[in-house]
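Apart from one protein chain that is not included, each protein chain of the complex appears where it belongs.
For chain A:
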């Protein structure tokens, strides 16, 4: 008999490091197969395609708020790439059984638990690929329209962690059952659970027990106020993935201190992360939210552009030039003598639950007091969403109302729609808002359509929660006619008749006559 030295190249190595090196080699081979698997390729294409189409179809008008969008991709990454990891990981474990090679593979050197470790390690590049896609999406968002804020790295890592979790589940299922149907079934159950859980637990802490985590805030907020327990959730997900991986290793025959330690660490992560993520935000965050909501001027940075002062939270200061474009376009249509010496535009935070429970009326009062204390009484409000038509129309109309009436709009106690702009003033508010550019005109149309089913007219908001100025239907109709005419002709009439148009006694019919458009069918009993 000829015995071959085990050290010779190309022979099974007998050294202590050989199993580990073989595990890494197997992990590399399995990774390559998982990444090339049609399910993975289809998942990556669907994910990227979905993001690109959403970006083109839905998101082109809304300026990105990175701390708000960083968690948006989690569910997609989890369902698509995680689903691919679940199926590809499961198929990798079952390969020998599916292809009837167990007769050979069971007498090969690398033990089952080492192969399972390799299958688990092979999931890491899949999770990294998910992370790369998430980062690429963030980079596109950050480099496109002026983006506000910054993403949370823990939030970005949640999707890839979910890929690991589902991949580990696939490996475990491969160790528990012989059928390749188990993994797709598990994915279906998971999807059904996601669909069922969403309406039941929306906004509740229990939602954090699901892989995708809790629901986002209704409106974007500065980074420091978000306080989503994403770090704890990430630890919880990784702990769960570790538990599933440990179970798979045990099932494959792994024993010993290392497995026990790994299982212990995974259990500790799961328990600690799971508990921490269910805890409410600490009191300091709650106080900060209330303080920022009540007194925005204390937390904002102001910047003067011409005669206008813009005050924004630090995360959102990149939007100031876009606000200025709208404001300048409106001011440019007003006779120089009618322009105010100073205007202030102030960003406000209006998120349910952030106001400390004082209610809308007292919050409005707190804002007025804050403006007065900051030396900017009558500041025009803008919220933490920007880039779409309604937001541009809201800001433009508030500026127009200030220029036309000398007063700032805004809801008062008991008012449904904010102050009402009547007659020629109302017509001018809408027409001036329409001069702020195509985006504002689109916004005007959308806002008018929103109100058409009720009583006509259009309402412009200071924030999404608080209406600032209401223009009744007859005034809106006249302004719409005027906006349909060539701008230069109407603009000349506005310049010539500014005083008449802005006079309190000028009704919509008279304004129509001045602007050379048909009179409205009905008139408004404006006060």
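Heads up, the rule we're going with is that contacts are C-beta pairs under 8 Å (C-beta built on N, C-alpha and C of every residue); 3 or more make two chains touch, one makes a residue touch a chain; residues count from 1.
Quick note on the criterion: contacts and distances are computed from a predicted model.
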Among "Serine/threonine protein kinase", "5'-nucleotidase", "ABC transporter ATP-binding protein" or "Ion-translocating oxidoreductase complex subunit A", find the name that the UniProt record gives to the complex chain excluded from display. "ABC transporter ATP-binding protein"
Full-complex contact with the absent chain, from A:22, A:47, A:145 or A:187: A:22
Quick one: which of A:62, A:95 or A:464 touches the chain that's been left out? A:95
Pick out the residues on chain A that sit against the missing chain. 1-4, 6, 8-14, 18-19, 21-22, 25-26, 29, 95-96, 99-111, 115
